[in-house]
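Omission of a single protein chain aside, the complex is shown with its protein chains in their original locations.
Per-chain residue numbering starts at 1, and chain names A and B are given in the order in which the chains are listed.
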Amino acid sequence: MSKAVFPNKWLPYLLVAPQVAITLVFFYWPASQALYQSVLHEDPFGLKSKFVGLANFQSVLSDPAYLNAIKVTAIFSISTAALSMSLALLLATAAEKVVRGRGLYRTMLIWPYAVAPAVAGLLWMFMFNPVMGTFAYMLRRNGFDWNPLLDGDQAMLLVVVAAAWKQISYNFLFFVAALQSIPKSLIEAAAIDGAGSTKRFWTIIFPLIAPTTFFLLVVNTVYAFFDTFGIIDSVTSGGPARATETLVYKVYVDGFVNLDLGSSAAQSVILMAIVIALTAFQFRYVEKRVHYA
Amino acid sequence: MIERHSIGRPIAHVMLVLGIVIVAFPIYYTFMASTQTLQAILRPPLPLIPGGEFVENYGEALFGGIGRIGGVNVWTLLFNTTVMALGIAIGKIVISILSAFAIVFFRFRLRMTFFWLIFITLMLPVEVRILPTYKVMVDLGMIDTYAGLILPLIASATATLLFRQFFMTIPSELVEAARVDAAGPMRFFWDILIPLSKTNIAALFVILFIYGWTQYLWPLLVTNDNQMNTIVIALRKMVSFADADTPWHLVMVTSILAIVPPVLVVVLMQRWFVRGLVEAEK
Partner (left out) sequence: MAGIELSDVRKVYPGGVEAVKGVSLDIPDGEFVVLVGPSGCGKSTLLRMVAGLETISAGTISIGDRIVNDLEPAERDIAMVFQNYALYPHMSVRQNLEYGLKNRKMAKAEIARRVDQAAGILEIAPLLARKPGQLSGGQRQRVAMGRAIVREPEAFLFDEPLSNLDAKLRVQMRAEIRRLQRKLATTSLYVTHDQLEAMTLADRLVVLNGGRIEQAGTPMDVYERPATLFVATFIGSPAMNLIPVGAAGGSIAGLTGLDGLAVGPSVGQTLGIRPEHMRLVEEAEAAPGELLADLTVTGVEVVGAESYVYGALPDKGSEIAVRVPGYSHLEPGTKVRAAAPLDALHRFDSESGRRLD
């Protein structure tokens, strides 16, 4: 039986109008501009533009800095996702075990969700800054040569930690929900079958929360791609020497700082393609996940 | 519970407490720093107990006259950020609920077209279209305006999809009963649909408010005038780790001020928020 509807003919147009208008002006127009811009080359004075086909794309894809950005983004996403998700899963399983105080723990663990990524970056930077960070001081006092301003790997580490920290609560909430949806009877059956706690976790619980894990993986990756701009800008500004320059960051730098519009637009288009692929992937494989009765 | 013996439970508690420490520590640390003098901050290690400067520092930031924070009054910053966050949350909820209502409860010729039009926007967050959107802002004269801060960020379809999904679970008979009861579409919308959507709206509000409050890249681009800064941007601009002029104690205070409102929103509306988050993204 199809959904019951109202017979009005004109009202629906009026109702969608605001969203459609905003979408057209602030989404489709810029998106098409990006596409258009990506196949143009502006002269240095911004006076004339010339159609150059895929030249911008070619130069972008062969630019070592761009390939570096791809590498950086990949490492950054995977590390952040892995770190954040494992910590969250650990905490979620712990939360499942306790009976008293569960609500309190959840409240206390939600905070980072509300913290702006940029602020999160600042906080961590503040703690680890070589000049006045307390932890930097402690690291150095114990012989560690800690200077994320000079060492690319350390900078990456700091940024990853800050980004992962911020995502813990989000992942935690989802893992808790996933764990709670596992029927107790399955776990009890395994216990009766002699499986110890760890074995139960890896052979029963972990596979059963696989859909959630998968979903979070995609979400965390998208988060690492885009929402972390603030963190990177606060902590390292993409440095030192591009060590933390992700794809999005590069778009920003090339477009707004270096004013290379064609290249930046081409990069945007490439990013769009990646996102579309990720979203399509998520919809296909994650949305149609297997249901465990 | 399966294991009756004690080991599992206390370990779990320990881990959770550790988790809370990890999660809360940076904020705690910042709060401690915000109660110290500038000199104390510049000399590590920072003591872990509150200093004596709470009143002094907060007083200076909040009431110390114009322009304490990067040349701007902190109340202005808070105001801007609040306007932006509320604008995004409310704006997006309003346009999305209206669109979802139209798409689910009416049949009209361009229905599917509009649906896909809106759906595709899911694919591209604002960071991907920053440059051209910026150009559009310039063309429309929206640089340094609240509209410029808000509008591009309500253009995506996440909320619409959520509402659509929810509306499709409303039984047909309810709509029919309303029609028989002389309720036109808008009356049905207001009297019946909205009350039934309360939890969804609440959850979305929290999510969008946080989203709006924590925006960084977009406000950075679209505002030049410092008076239009959000608190997050101002914070960033205040800090230069190499520069000796940075008023660190005020930076700490501002950080706390930037964190408190959204955390309050999340903690107070926790129940709806958690429920909404977990169901929303599915």
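Note that in this section contacts are C-beta pairs under 8 Å (C-beta built on N, C-alpha and C of every residue); 3 or more make two chains touch, one makes a residue touch a chain.
What you see is a predicted model, and the numbers here were worked out from it, not measured in a lab.
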item: Partner chains on view for the chain not depicted; value: B
item: Hidden partner chain, touching residue among B:L38, B:V94, B:I120 or B:L174; value: B:L174
item: Touching the absent chain when the full complex is considered, from B:I143, B:L161, B:I192 or B:M269; value: B:I192
item: Residues belonging to subunit B that touch the chain removed from view; value: 171, 173-174, 176-183, 187, 191-192, 195-196
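Keep this in mind: only the chains that are shown with their structure count from here on.
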item: Chain centre separation in whole Å, for subunit B relative to subunit A (CA means); value: 16
item: List of subunit B residues in touch with subunit A within their complex; value: 1-3, 8-9, 11-13, 15-16, 19-20, 22-24, 26-27, 29-30, 33, 41-46, 94-96, 98-99, 101-108, 110-111, 114, 117-118, 121-125, 127-136, 140, 151-152, 154-157, 160, 168, 172-173, 175-176, 179, 184-186, 188, 210, 213-217, 220-221, 232-233, 235-236, 239, 241, 248, 251-252, 255, 258-259, 262-263, 265-267, 270, 274, 277-278, 281-282
item: Touch list for subunit A against partner subunit B, complex; value: 1, 3-6, 8-9, 11-13, 15-16, 18-20, 22-23, 25-31, 33-34, 37, 87, 90-91, 93-99, 101, 105-120, 122-127, 129, 131-134, 136-138, 149, 165, 168-170, 173-174, 177, 187-188, 191, 197, 215, 219, 222, 225-226, 229-230, 233-234, 248, 251-252, 255-256, 261, 264-265, 268, 271-272, 275-276, 279
